[in-house]
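Below is one structure; the comments refer to it alone.
A single protein chain has been omitted from the complex, and every remaining protein chain is retained in its original position.
Residue numbering begins at 1 within each chain, and the chains themselves are lettered A and B in the order written.
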Amino acid sequence: MGLGLKWYHFALWIGFIIFMLLMPEMVSKGTLRTIIFANFLAIFAISWDILSGRTGYISFGHPFLIGIGAYTTAILTKRFDVGVEYAIPLAIAMTMIGGTIMFLPALRIKGSYFALVSLAFMELMYQLVQVIRPDLTGGTRGMSGLVTLTRGAVNGYYLSFTIMIIVALSMWLLMRTRLGTALSAIALNEESVKGSGLSPTKLKLFAFMTSAFVAGLGGAFYVHYLGSIAPRALFDINFVFTIIVATLIGGASTIVGPMFGAFFLTFLLEYLRPYLPGAERYLIYGVIALLLYMYQPKGLYQIMINQFNRFKKDEDDG
Amino acid sequence: MLEILIQGLLLSGLYALIAVGFTLIFSVGRVLNLAYGSYIMIAGYVYFYFSQLLGLPPIVGLLLAGILGSCMGLLKYNLIVKPLKGDHIPVEISTLILAVILQSAIILYFGNSAKILLPIFQGVIHIGNATVTYNVLAATLVSWLILIVLFVFIRKTHVGRAMQAVSMDSKGASISGVNINKINMFTWGISGFLGAIAGVFFASYTQLSPSMWVAPLIIAIAIVIVGGIGSIIGTLVVAHIIGFMEIISVALISPQLRGVFTMLLVIIVLIIRPKGLFGREEL
Partner (left out) sequence: MKVKLLRVVAISMSMLFATTAIAEIKVGFIGSLSSDTGLSTLRGAEIAIDELNAKGGVLGQQIKLVTADTRQDVTEGVKAYEYLAETEEVDFIISGSIDDVSLGWLPRMQEYQIPTLDTWTSYIGIIDMLVEDYDSMKPYFMNIASDEALATLYIDFGKDVLVDKMGWKSTVILQEDTAFGGAIHGLISQAMAPVAGIDVVETIVYDVATVDFAPLYSRAVASGADFIYLISSVNSQVVSSQYVKLQVPMGMTGVNVAPMGQDYWEDTGGMGGGMSTLTPIPAVGMKLDPASQAFVDTYQAKYSSRPIIPHFNGFNAYHGLKQAMAAAEEAGGFNNTTWVSAMEKQDLILELDGELWLRYAFWGNDEVEPRTGRKYPHNLRFDITEPFDDGAPSMVVIQWYEDGTNAVVYPEKYANGEFTLPSWVKK
């Protein structure tokens, strides 16, 4: 297929999947609950990575997309008694429309400016959700008692892991195609992309659509896992912050990296809980994130590759 | 009408004061310092600690806040911006992480509850239907004073002209013998100082709370984006556009849409004229 796949790629993926499938046998339910959040964060981080890690269009307003997906399905199921089997696809479609809206400014601006416009999108959404039709959106308090797809930690775990791994694997494969490589080229030089006969605009639109698809999918399943939704929890700078930091700590533009980053951050926070129950936890968490990022802006993925190479070198030398 | 004029001028003055330090960094260093709001927050808390809790004279509190802001600026430049070689996105992300860290630090030390700073200058005067506190009046005067001094400084002094040169073309400036590192350090220090002074006035007008860094950051970003990088005049003019827009929407249209108008203005200007209303030729 020309994707540059090696035997160890298969071995690593299969090993990872088996390990994760056995997880409920090995760990407590509390830990499983933590992994569920990590799975969802991984989906959001991958969605962010497709758009921002690749093309260089940094989105500070990703919850705008996730929120459209989450709110669409929440409103449809709660207020109009639509079944989830219809509500979730509709939510994803709505999110892709949201992705198109977010794409429009990207035709003219990029870099820090685009980041700010996306932030403005999120802020605007935050205000609109609360003001327009609070009878539908639940206003400031949001909605509770939404349909949940699973009960219990184990089921929730399997569902979230399945979605996450499908998203991760398909995006990982997609990014290894010519299309994926071309996307990365946009970040470096749009002119050269043009020179090679591809349309940068179409490529960009593709990135926005794919990212929105994943965000909508993740957002919709997330809300049906939580069973509740609130504007303050979604359209929040801290949420953006977690998604971006997960991606960068893991390693932007690698798909696998954001997955690692999401797991690392979620576990870091949960394991600090018994020792530092209060605000100290976030201080330590932030400091670790900042130091890691300053140490290696390319993330854990790069650190692991470096370690692996050094390890291999040791082996060869010895 | 008179009260709209007065209130508009006062609010715009405060906004210009908030934005000017941010403009400097964006122009000279070309990076968005997303931890800029933290100068404002920390300065407010420093002033609160020294002047309200320990009872030192307001001017001492103000100066201490300014000095600390300046140190923060220098530290940020040396520990974050320089190691990341001024790369835009990494600097923006790191400063955002830093802002969140500082927020947790404030929560840890001062708790989550909002506090009110006593006005630096007490008292009010009534002009028509409008009531003006001396405190806001002082903020506006300080704001004008700082903008004028800065404008003259950049035009007339050696360092100022070097800053201008770096802002326009840092490679060119470096070739013609400007020490880029020194200019950057200087700019970060000044920016921190200005942010801190703005912070004390902002906090004494509103409140102290661990999340107070977001609102002024958004105001500063909006002003700088709409004004266009590199323009002190632009900052001043746009601070007035946004300030007056806000007062007019509150007084005559609908107060709940106060923030929405500003957001829309930012989005529209960014899409129609990404360079901002005032280009970028001059600092």
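As a convention for this text, contacts are C-beta pairs under 8 Å (C-beta built on N, C-alpha and C of every residue); 3 or more make two chains touch, one makes a residue touch a chain.
Note that the structure is predicted; figures quoted are calculated from it, not measured.
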Margin query: Which candidate, A:21, A:90, A:205 or A:233, sits in contact with the chain we can't see?
Written below: A:233
Notebook entry, point to check: Which listed residue, B:138, B:215 or B:271, touches the chain dropped from view?
Noted result: B:215
Item checked: Touch with the omitted chain, as defined above, among B:56, B:233 or B:250 -> B:250
Notebook entry, point to check: In the whole complex, what residues of subunit B lie against the chain that is missing from view?
Noted result: 3-4, 7, 10-11, 14, 52, 107-108, 111-119, 124, 129-133, 135-136, 202, 205-207, 209, 215, 246-247, 250-251, 254-259
Next item on the list: Quickly run down the residues of subunit A that touch the omitted chain.
Entry: 26-34, 37, 127, 130-131, 134, 138-146, 148, 151-153, 226-228, 230, 232-233, 236, 238-239, 270-271, 273, 277-279, 281-282, 310-311, 314
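Assume only the chains that are shown with their structure count from here on.
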Next item on the list: Using mean C-alpha positions as chain centres, tell me how far subunit A is from subunit B in Å, no decimals.
Entry: 33
Note to self: Could you list, by residue number, the parts of subunit B that touch subunit A in their complex?
What the structure shows: 31-32, 80, 83-84, 87-90, 92-94, 96-98, 100-101, 104-105, 107-108, 112, 214, 218, 221, 225, 256, 259-260, 263-264, 266-267, 270-271, 274
Checklist line | Residue numbers on subunit A that touch subunit B, as the complex places them | finding: 56, 58, 104-105, 108-109, 111-113, 115-117, 120-121, 123-124, 127, 131, 237-238, 241, 244-245, 248, 278-280, 282-283, 286-287, 289-290, 293-294, 297
